[in-house]
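Everything below concerns the one structure shown next.
A protein chain is absent from this complex, but the other protein chains hold their places.
Per-chain residue numbering starts at 1, and chain names A, B and C are given in the order in which the chains are listed.
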Amino acid sequence: MLQYAGQRLVHTLILLWLISVFVFVLMKMAPGDPVMIMLGSDFNPESYATLRHELGLDRSVLIQYLVWVWRFVRGDWGYSYISGEYVSKMLLQDALPVTLYLSLGSLVFALIIAIPSGILAALKRNTWVDYAGMGLAIFFNSFPSFYLGIVLIWVFGVTLGWFPTMGYHPPAEDLTKGIYHLILPSFTLGAWYAGLIARITRSSLVDVLNENYIKVAKAKGVQGRALVYKHAMRNVLIPVVTIVGLQLGGMLRGAVMTEVVFALPGIGRLVTIAVLNREYHLVQATVMVIAIMFILVNLSVDVLYRYLNPRVREL
Amino acid sequence: MGRNEHEHKAKLAETIRGDLVTRRAFLKGTAVLGAAVAAGRAGLLAPREVLAQQKAKRGGQIRVAWIDTVDTLDPHFTSSLGAIKVHDNIYNGILKVDYDGKRVSFVPDLAEKWEMPDPVTHILTLRKGVKFHNGDDFTAEDIKWNQERLKDPQVKSPHGWKLAYLDKVEILDKHKVKIVFTKPYQFLPVAWTGSTGRAGTIVNRKAVEKQGRAYGRNPVGTGPFKLVEWVENDRIVLERNPQYWEKGADGKPLPYLDKVTILLIREESTAVGALLAGEIDGMDLVPFQFLPLLEKNPAVNVVGGVEGNYTYIGLNNRKPPFDDTPMRQAVAFAIDRKPIIEQAYFGGAIQACSAISPPMADFYNLDQCSSKRAQYFDLEKAKAFRAQSKYKDEVEVEWMVVGGYTGSGGVGPRMAELVQPMLAKIGIKVRIQLFEQATWHKKRNTGDFQLYDEGWVADLDPDETIYPEWVTGKPWNFVGYTNPEFDKLVGEAQFEADVKKRKALYDKADLTLALDAPCAFIAHFKVFKALSKKVQGFKYLPADSMRFHAVWRA
Amino acid sequence: MAAVRAGTIDTIEDAVGRAASFSQRRAMWLRFTANKGAVVGLGIFILFILVSLFAPWLAPYDPLKQDYQAAFQSPSWQHWLGTDSFGRDMLSRVIYGNRISFIVGFSSITIAMVVGVAMGLAAGYYGGLIEAILMRIVDGLLSFTPLVLAIIFMVALGFGLQNVIFALAVTFIGMFARVTRGDTLNLMGEPFVEAAQLLGVSHLAVIRRHIFPNVLSPIIVQFGLNIAVAILLESGLSFLGLGVTPPTPDLGLMIAEGRGFIVMAPWISGFPGLNLVIVIVGLNLFGDGLRDALDPKSQISA
Partner (left out) sequence: MADRPAVLSVQDLTVDFETSQGTVNVLDHVSFELGEGEMLGLLGESGAGKSVLADAILRLIPEPPGKIAGKVLLYGTDLLQLTEAELSQIRGKQIAMIFQDPTSALNPVFRVGHQVAEPMEIHLNLGRRSALQRVVDIFRRVGIPSPESRVANYPHQFSGGMRQRVVISMGITCHPKVLVADEPTCSLDVTIQAQILELIRKLVTELQTAVLFIFNDLALISHLCQRVLIMYAGQIVEDGPVDVVFETPRHPYTQGLIRSVPRLGVRRLEPIPGHLPSVHEYLPGCRFYPRCPLPDKDATCISTRPPLELLGVGQRVACWKVRPTHAQ
């Protein structure tokens, strides 16, 4: 077990290193640099050159990379060239919580909607309930989040005025207000996810219900709810958890769009703007954080998976 | 600087006429939008009516969406209008822009009195009892230090050049300072304004020295509001500065508002949605395509007018095919500005036939377009020029458009899309190529392009609108235009104190520029702000500013 | 429910199986057609392809033809889907929009599949260092948010159709590689593979003859499912203004452009959006059908 953990840790580190190099090179490949943005229309060759030098952007890419790594591992994540703000503050204090709340919100939303409807569809297999449910599921699974967002804003935000159209309020400060502001974004982001989960839940429950051990349980006199919720559900959850985990990455994809459309100050929007502004420090750090989050998610999914599935519990 | 009344009236009339023309054409073009635009337009030509004064109310807060991006709150380093609009509320300048609804003027701000014993010497008598947000007193020392900070090559302020002719700053006493220049630099008044000038904005020395690079996020000024927090991509919160020196209508110190929350929403449609849903009280910029929508809305005031700007299509004078003058002239005359104003600016602009724009009242020629002296649309003329070009057969060129998620309130690629077919008519095949901002800036700044569109905004003096842009080798002359005669004219104009003479110089220069056609001038566009009707006391300035000094919430 | 199990179903199924002893391919086809959704999906899919291929013949107008007098017209007999802010015919633009989506979706996923499968086979078959290296790279690719990766690529490469395709292709390589490697590993234990190796068949031959055919179906399934994802990503990029360049009639671009007129001219963003949704729904249904038909045991991995 220990040795396994160690191995895994090593892999993770190699992975992070690879990513950092990858992104660094790509960003350096990209034409233009932050100084161009900083000067904007006030550009003139002298201040350009001097500013570049001051920011150490005129050094060789390798040196720049090494400097970055050295500082990064020592916890000095650098600052925004343009605003002078510290990356750690922008990223961890301002942006990260937003994205976490958003993802959490949509995940909760998705699970609440998806799993019951998936079960219902499976039990009422090949009835109109099934068709309607799965129809909706695939519909939401196919709705581009940015377009869904726009529609929701204009229908429920502007026209009906039921929900706020944009902005973020930290739920930590004011829970109801925070949640109220997260409803439309969570729906936008969660819909796609809910569709997916509902479909897996259904198909996997259908499979499990055909399993022999379910018949055996029947033969033992188990019936009705107990059959589904006790004997089937655990087995259904195994694939569901796996996919849920695998797709959290896809969730972040949606997060970029959702944050852009709803003007949420989250990681997705941060990194997008950072890339466009060539905020090297910010991009590196954000990508690292996203990767680490991704790895942590996979880890927890593994743990959960092991808990649910005794067959892989050894090791 | 005295000018007689009727001349302004005439100027305004021309502005309106240009406006009416475009509106009529616009109506023809797009029934739905046109009507709406027409409805709203009347209002915004007389901004003051829109904001009929009532009894000012103290307290409360407003939430305003910013479409423009904010880079830094250090005015000596900013290069974004979005930031300057914030500075206006945190800082004061030596001078400030004033607008009586007809003409722009520059009046003392932190300076109480501004005397000029001779053309190069300025004696400023400063206001007493002005305090910085951190409690420091504002004194002559601060003027000296700020001016020197800007000029100091070590500091590398991109605005240093505005004080290129600064000779020395002498402190006469705690509240009196003498600033001597080597030349009678006519652009100075603008440069010294707190807003777009940026060279007159006074920052707090202690704070700058303490914060270093982080000052841009921890500004300390003398303005009516102080910064509370700046959450990345989310909001900038300003709070009332209780010890602000300016007095309100009720004799008590300004500002009326306790708090101003600036929401950093780049996503235009989202901001508009929020405004219509009543979640926010205003927008710093109304994207043209939303004009009709907002102007129709009874709860919203749209404020704005033609400002000191011009947009143009830059033609790279160094690269074929536009290294050939007739070719450039062909382009200048082949472009029909009307559809562009309808389709790209949705009526929110007037034609530009040369660089100098209406708000530069002393220099703008009312008949600039009608006289057909400068650039205008004439396909035959264009074809004639094209025929003279050394490039006989069809040429294919790349038009560099800034794209990407920049949230800019501009017209984006629309202009290029509209001009593409027009140039096809004179055998120029345009390939539109998007570049996100960093790349675009690099290519522009290094002259690595054939054709691109750009605009200079919030200019108040012909010098800033022409000199750095078109004089040989100047930083913003990206197309590499060079004409010694032109350089000479604008060079003289910089130091010509007599307005009449100065105008004569600029008339000549402006015309030369238009006919050399280093670029094709397109429009002087209007800059609109949308404010909820609840927001009272907002004073419109044709310098793209959002000053909340005297604003209150009804 | 076709998976082989002990008990009733099984007995029946293989009875049936023996009965109409039809080929495996036919069995797949039957399983596919038995799934109504899949058939609908296939229908949409085919329609999508046809529209994309014959866009020039189907489009009533030139999708780039501007006509200021005709701007912002609501749907009419003349312009079924109305016109946009440049007075261009929306129907024509939407039709061409499908073509763009089609090109992007297919070419990017195809590239990703070729590269990814090659990597997966190599990693799974040779193992050892090759596997270690390849799989770290794959993990790297996979631990990116697809969109973020695409954005970084677009910025590094610049805008334009072929770059979008490339950027998307890169983001999908990891997934193909992982799937292929997994199945390859499972096959390595199989007697027929070992036998072939013992008989001294060259590695490439073993991979080509014995491994590849057996890992094919999950790959095809992934192909089917991920075209939809690719198209979504592309429209997303274009929506952000980081994708193809105007005036290219691209669905994402059209939605982005239509945003500004969503109240006064909702059709400008509405129809492209609707079209996009329908296409994606179709592709998803089709992909699911494929999955159920080709490898019933696998789970959704949209």
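Here, a residue touches a chain if its C-beta (ideal position, glycine included) is under 8 Å from a C-beta of that chain, and two chains touch if they have at least 3 such contacts.
From a predicted model like this one, the values you see are computed outputs, not experimental measurements.
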item	value
Contact residue for the chain not shown (choose from C:Leu30, C:Met188 or C:Ala205)	C:Leu30
Which residue of A:Asn44, A:Gln64, A:Ser88 or A:Asn309 touches the chain not shown here	A:Asn309
Subunit A residues touching the omitted chain (full complex)	211-213, 215-224, 231, 234-235, 238, 308-311, 313
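Simple rule for what comes next: only the chains that are shown with their structure count from here on.
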item	value
Pair joined by the larger number of C-beta contacts - B-C, A-B	A-B
Central subunit by CA centre of mass proxy	A
Subunit A and subunit B, separation of their C-alpha mean positions in angstrom	40
Junction residues of subunit B, two or more chains touched	269, 404-406, 436, 438-439
Residues of subunit A engaged with two or more neighbouring chains	30-31, 150, 154, 260, 272, 276
Residues on subunit C engaged by subunit B in the complex (per definition of touch)	66, 68-69, 71-72, 85-86, 154-155, 158-160, 240-242, 245-247, 259-265
Residue ranges of subunit B touching subunit A (in the complex, touch as defined)	70-72, 74, 77, 79-80, 156-161, 213-217, 230-235, 263-267, 269-271, 273-274, 276-279, 404-406, 436-443, 445, 456, 475-476
Partner subunit C, residues of subunit B touching it in the complex	28-33, 36, 268-269, 287, 289-290, 292-293, 339, 342-343, 401, 403-406, 412-414, 416-418, 420-421, 432-436, 438-439
